[in-house]
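First up is the structure itself, then whatever we jot down about it.
The complex is shown incomplete by one protein chain, all other protein chains being positioned as in the whole.
Here is chain A:
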Amino acid sequence: MLQDPKASADWLSRLRDAEAQLNGAILGQSRAIRLILLSVLARGHVLLAGDVGTGKTTLLRAVARAIGGPYARVEGTVDLLPTDLIYDAHLDADGKPRIEPGPALSKGEDLSIFFFNEINRARPQVHAMLLRMMAERSLTAFRREYRFPHLQVFADRNQIERDETFELPAAARDRFAMEIAVTVPAERDDRIALAFDTRFHDTDALIDTITPGLLPYHGLNALAVQIQDSVHASPVLQRYVFDLCEALRDPIRAGLAIEGADMVRLVRGGVSPRGMQALVRLARAAAWAEGRDAVLPQDVREVFGPVMVHRTFLGSAYEARREVLVPALMRAAFDTIPVPAE
């Protein structure tokens, strides 16, 4: 069905429609919206990082509504255990203990979106359980395996508090295709509107303005395959992607220099093959979303930051300043790595 160009054009117009509606409901987050939609097209899990009250949860709920399908939601807490996601233990009306499917299972295998609010409040055991759910889209419970072919995990974490939080282990972070920063809207008008316009006060009504199922979830897997198959990535572009990733891993050999950092000790670990795969998938999605059939350097640059930011590990002396240093490092890579190279 998707092989014909008409279906592809139909998807594209639906995508534009969804993007416009989301931008209407959530002000000043056009870049985050674009990146989340790209992650939907590339079937990648997303981690939202940002300050409190910037609309992370609203954004995720709105996107979930646009995609449609069953979704489950969990709030991260210190005492949350992995089994709490899978099983729901309670006393029934007769006062007998009962074990029933928990949030992850209650919607069945059709689950399209799994929200994890404040993921950094949950313990590492929970993160470990998520690893499998995200990487293999499956769970074992009630002595059988559950498969979630349409599952996409959205998680958010706020960056203000450090008490009673558990930083995501590198392995768990690597499973997220992107870490999208949600910041306070830059425009003054947007911030004034968010405060004064009563439309934005009722989140439920706001989300109801989104047409449900605009990007039907059961078609997204096929669409993603189609996008990855049809969007061309030339050898020159492959070389560019490789050079960029390599520059982040070994900035000295690439000739990068940023102010206020000793390049020898700056970077401790670079992107994994899974990370590069995510980069390519998202770049292809970005090219398709722009209506192109080939990936251009600008597509790579568009998604490079969110894909790499949580996969770049700095030396311990620089970790505290990563909010400044990682973007500076990426900018230096964009400014230095030639394209098209020989």
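Operating definition for what follows: contacts are C-beta pairs under 8 Å (C-beta built on N, C-alpha and C of every residue); 3 or more make two chains touch, one makes a residue touch a chain; residues count from 1.
The criterion applied here is as follows: contacts and distances are computed from a predicted model.
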item	value
Identity of the absent chain, which is to be given by its UniProt protein name, from "FMN-binding glutamate synthase family protein", "PadR family transcriptional regulator", "Protein glxC" or "Nonribosomal peptide synthetase MxaA"	"Nonribosomal peptide synthetase MxaA"
Residue of A:S106, A:T183 or A:Q298 touching the missing chain in the full complex	A:Q298
For chain A, the residues touching the chain missing from this view	232-234, 236-237, 293-298, 301, 334-342
